[in-house]
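Removed from the display is one protein chain of the complex; every other protein chain stays in position.
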Amino acid sequence: MSVVEPRVITVPYEEGAYWRKGAKEGPEAILREAAKIRPFSLASGRRNPYVLADVMGNSPRIEPYAKLRSLDAIEAHVRHILEQGHAPVILGGDHSISLPVIRAMAARYGARQFGVIHFDAHSDTFDEVDGFAYHHGAVFRNIVEEGLVAPEAIFQFGLRGFVRDDGLTFADQHGIRYVLMDDFRRQGCQLAQYCPPDMPYFVSIDIDAVDPAFAPGTGTPVPGGFTSAEMLGLVRQLSAFQLIGLDLVEVAPVYDVANITVLLAAHLLCESLTHLHFVQLATEQVVA
Amino acid sequence: MSVVEPRVITVPYEEGAYWRKGAKEGPEAILREAAKIRPFSLASGRRNPYVLADVMGNSPRIEPYAKLRSLDAIEAHVRHILEQGHAPVILGGDHSISLPVIRAMAARYGARQFGVIHFDAHSDTFDEVDGFAYHHGAVFRNIVEEGLVAPEAIFQFGLRGFVRDDGLTFADQHGIRYVLMDDFRRQGCQLAQYCPPDMPYFVSIDIDAVDPAFAPGTGTPVPGGFTSAEMLGLVRQLSAFQLIGLDLVEVAPVYDVANITVLLAAHLLCESLTHLHFVQLATEQVVA
Amino acid sequence: MSVVEPRVITVPYEEGAYWRKGAKEGPEAILREAAKIRPFSLASGRRNPYVLADVMGNSPRIEPYAKLRSLDAIEAHVRHILEQGHAPVILGGDHSISLPVIRAMAARYGARQFGVIHFDAHSDTFDEVDGFAYHHGAVFRNIVEEGLVAPEAIFQFGLRGFVRDDGLTFADQHGIRYVLMDDFRRQGCQLAQYCPPDMPYFVSIDIDAVDPAFAPGTGTPVPGGFTSAEMLGLVRQLSAFQLIGLDLVEVAPVYDVANITVLLAAHLLCESLTHLHFVQLATEQVVA
Amino acid sequence: MSVVEPRVITVPYEEGAYWRKGAKEGPEAILREAAKIRPFSLASGRRNPYVLADVMGNSPRIEPYAKLRSLDAIEAHVRHILEQGHAPVILGGDHSISLPVIRAMAARYGARQFGVIHFDAHSDTFDEVDGFAYHHGAVFRNIVEEGLVAPEAIFQFGLRGFVRDDGLTFADQHGIRYVLMDDFRRQGCQLAQYCPPDMPYFVSIDIDAVDPAFAPGTGTPVPGGFTSAEMLGLVRQLSAFQLIGLDLVEVAPVYDVANITVLLAAHLLCESLTHLHFVQLATEQVVA
Amino acid sequence: MSVVEPRVITVPYEEGAYWRKGAKEGPEAILREAAKIRPFSLASGRRNPYVLADVMGNSPRIEPYAKLRSLDAIEAHVRHILEQGHAPVILGGDHSISLPVIRAMAARYGARQFGVIHFDAHSDTFDEVDGFAYHHGAVFRNIVEEGLVAPEAIFQFGLRGFVRDDGLTFADQHGIRYVLMDDFRRQGCQLAQYCPPDMPYFVSIDIDAVDPAFAPGTGTPVPGGFTSAEMLGLVRQLSAFQLIGLDLVEVAPVYDVANITVLLAAHLLCESLTHLHFVQLATEQVVA
Partner (left out) sequence: MSVVEPRVITVPYEEGAYWRKGAKEGPEAILREAAKIRPFSLASGRRNPYVLADVMGNSPRIEPYAKLRSLDAIEAHVRHILEQGHAPVILGGDHSISLPVIRAMAARYGARQFGVIHFDAHSDTFDEVDGFAYHHGAVFRNIVEEGLVAPEAIFQFGLRGFVRDDGLTFADQHGIRYVLMDDFRRQGCQLAQYCPPDMPYFVSIDIDAVDPAFAPGTGTPVPGGFTSAEMLGLVRQLSAFQLIGLDLVEVAPVYDVANITVLLAAHLLCESLTHLHFVQLATEQVVA
């Protein structure tokens, strides 16, 4: 494992969402706000080592009417970034983009070679809809079914509210490690209590992990979520781990008020760049 | 006491409000959002035993220009539901509708035979306005003065902010059991600490118990209130009690932003249906 | 030290802000909402001793195109209030107005004769911009550099997020006592732990100390701030101190949603009038 | 007939509205905006002869829970203004306030001694609702049935959209002179074509005469209405008539966007004060 | 040709849109508002012959992730309505739904047996995107290419703004009869000047034909469009024609302000039901 520079890429893809769309507009809005954020982090007395403009990568070609082709383009794009020795930091887009991202990870580093720390109101382990498997509510089912990550290396935080009948069946059967919102908050929101420190992780942040009062700008908000302070604190806790990449998804500006969701997302991005350790895994096992 | 099915009824009445109206639009908006909520509750690993459409009752006839006739219609309607062996779950409307609801309860089960657990920013024990006693700030005064519920069986949580000079005089003189917001939060928001477990209760939730950041869509918001997580937790705590009915009032969509108040109210409704135990009291003492 | 009446003055000045303006509209909006707030405080069982209309003072003449003249007019105005034996309670306007206010305080009571308790997301100790020193991000640098208040008597709470590179350099070099947001919350948000009780204080509340979910209506919001309950509690903690004045700044209604920021500010004003002890210092040392 | 000064009075009464309330907040909002409007009218090269503050009258006491008493108070108030030799310019409130206003007019000047020029999307000649006759959709029926104004002296402009089955029956049977929106626009929106010049008039402007794009802030908007330019032009056309008073009703700020309805209403008020000729009729026939 | 009853069907399909989605929410919102519209039309002194609830049909099954299957379901559904002897009045949904609707028409009545009157800011004759031909900007190209309607029987009104380079090439080459917005307004917006009276027509109303000030709630607004009065007038002009069906598409409530777009759409629906003549064509030529 060696420390690497992140590359921020934007993935304005929202075709994995059913319900309310708008996540396509997320990346542009987040970057616009992030560009105004200053370099020095008060929480740590540390300077953001990166100027955002310097770590911006290109973006994959998204074709709204060609879902599978778009997903393939995302995967290829992330593989290219990994091959260049960078860690991908991806601004979505709906959550279904995490599948091609993690496919690329597994292709590069080998399947089941890393865990996922996942913040979300939903477990995203639902079955296909209209015969389509690659929607934003199925992404962790897909990841497990494709064997990309071991279920017991997937750690989900923030789950709450009501789900379809098959909501946790899949997670329970496969042994995904989810922690319900209230339980997590009751123990003090400590990641270290759940996630083994010696494993490299990919981090996936669905903004709807955060409560609608703090993050109304998303497609499927659920009351009872993290406060902005809790979410920012969780990102800073991630500095204790070795990370191979991160995505931040489901910011839909059209539902935002006073731009607070976008502002929070921009801070989550900058906190990530400032505090987190992105690494590269040994790649002898690369499949491609 | 025997377990009964709830009946959800809508009471689009806002004529008890002075200040800012709009609660008339609450029920339709809440139901629209609740219809999209899935059946399986993550917080408890339990399925909502009711399909909302199956437990919807009729609604009383509301005549905006005929307040007293409307209140009578609400009372008659709730009595009918009770007589049919159901527990009323009422979506208001302004808070003044709780008076005819509790009149019906007392007529059915006898006066002073049950307590009330009341979540609100206000004690609603104020004097008449313009010579009119049945406004939304007087409902708990009316309930006490009509002898429907013993004052010491009324438990109020969430009170805060500033009130009229006669604010707590009535409550203090009659011995209503109120707990100020800060005190309640300091002790961990535990209902069991205040409400005896052996008493049947009616529950009255004024959405303004919740902080304006989480529930801006109401007529008389007061800063410093419950978070959405706290309010949802309180509803789940209610599962420890025997409940004879519940109302959820003062949701005014016109003041909402990003629909978050309505979304929270819809979740409170579904949590209630999933977690709470609705019962019927022995009715030998029925007055009617 | 003798107890004195407050005088509420409005300072609709926003020329010290760069970034997003709108704080000029704050005072009128806050007063409009405060006029509807009732007299009896539930949190303390105490009546607001003042009727807002009775303690309203005049306002200084603000000339938007003449910054320095406006700042001088603010200072003269506050001096006049102090000379009349009142304590100034100032509704801004942007934060740069605290400089002339504290100049007036120091002129009346002597430099370094009082401390400042300062709630803010930012330390406001930044260098000049465009060659202009009197902007809203420099006000505490100016106060220190002009020798008005001893740096070690300045207590800052709520700091968080990202700042310019020179962010805390000035504060560190001069010994300003700042407490980072997360540290402050971790210890329970207790002022008594930091601020010596035997010192008279001026209080400066920048509404952006509060989280954007609770106070979106401000020019430079930063996620992770105080909840409304925390901020109201902090104002009530201030009742343990002898205060010579207070300002409440940076409320920008144009960015507000559902008027919740204005409503919170109005409650902060009324809590202050109800709970706080305003005093006059001995003035033998007056410079003027 | 002699020229008299207007007196602007505010009537924050909305209890005559069923459907969507909010007109109670109209007067304060309109006055706030009108206070910022400059004195010199470009359209006529004439100065507003009145400073708004100088022609503000007191307001009647409104009791939201006492409709009839409120209507009586409005009537008494307007009679007092007339007796003092002023012409009332009333800011509502919902349209039902025009009934007590015109009762006062008829009491002072005699029934059927003046006409009414009425701008509205609706004819307001509907039957009682819930047994209540004095609602905002019945005001012109009431005026006719009480014999206050001759039906053939009532001129209605802007009518459009869909109404209840009894919509125009009353108007047709009694001979009210209404002009449908499209017909009126087709002939160029010329009042002189319909209203005899030798009759004194009261003017009643329901802001929903204006199209929702220009005046969304009202309770019962109907597409297809006047543009703001047309409405302002109509007010200026009124300068050709002798007017005994005017009301401007149904501005509901809560439904407004970007304050444009309020801004238009404030301009309509200032145009009225600048351009119109308010007169007093000979009062030998006064009934009181 | 014989007069038939309309059947209102809702098609919440938005997968044909690229750019900004949200048209899926249109039908529910329009129906909610239309349910409040009264029966008697002032513009014509005629009663709406239909109670909306009585002419509501079922809806086709929409599968968001299965575009082609959804389009087929729409077609089948409309064919069924036609076979039952009704005229379809369709609430979309994005504009791509007009293709299966017109396929059904052509299947029932024969290709090139009717014309289309089309109101829109765009000609919708653009080429495929991402290899997908059935998007909302291509629907009239598809209709022509599939030979469903003769190009010279397609009459487009409201075209304006900027389009892709291939914007009018297709329309010009095939002889579609489009009238640019300014030209149409200059001649008085008279349909009779362009559309032969002896041809049966299908009517397609894209709400973006209307100006963004009157109809902001749509995905691709273009300034300079019809006023609400003009659009309502055009619908009433349609009463001079024999119509076989109508669709009203692209209402996206999430972009609406003060609900004015939805309100206008609801009026357009009610005006259509009241004023228009829906007919059935002789079906000897039916293909199916």
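A, B, C, D and E are the chain letters, set down in written order, and residue numbers restart from 1 in every chain.
Just so we're on the same page, a residue touches a chain if its C-beta (ideal position, glycine included) is under 8 Å from a C-beta of that chain, and two chains touch if they have at least 3 such contacts.
Being a predicted model, the structure only gives us computed values, none of them experimental.
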> If the full complex is used, which shown chains touch the chain that is missing here?
Replying inline: C, D, E
>> Just to verify: which one of E:P60, E:P100, E:P200 or E:G217 makes contact with the chain not shown?
In response: E:G217
> Which of D:V101, D:L263 or D:L281 touches the chain that is not shown?
Replying inline: D:L263
> Given the contact definition stated above, which residue among E:V129, E:M199 or E:V257 touches the chain not shown here?
Replying inline: E:V257
> Which parts of chain C are in contact with the chain that was left out?
Replying inline: 14, 18, 20-22, 63-66, 69, 129-132, 135, 254-255
> Please identify, in ascending order, the residues of chain E that touch the omitted chain?
Replying inline: 159-165, 167-168, 180-182, 185, 211-213, 216-217, 221-225, 227, 255-257
>> By the contact criterion defined above, which parts of chain D meet the unshown chain? Give residue numbers in ascending order.
In response: 37-43, 45, 47-48, 211, 213-214, 227-229, 232-233, 257-258, 260, 263-264, 267, 270, 274
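The working rule: only the chains that are shown with their structure count from here on.
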>> Measuring centre to centre with CA averages, how many angstrom lie between chain B and chain D?
In response: 41
>> Can you compute the centre-to-centre distance for chain A and chain D, using the mean CA position of each chain? Integer Å is fine.
In response: 58
> Counting only residues that touch at least 2 other chains, which ones in chain E make the list?
Replying inline: none
>> Is the chain-to-chain touch network here best called a line, a ring, a star, complete, or other?
In response: other
> Which chains touch which?
Replying inline: A-B, A-C, A-E, B-C, B-D, D-E
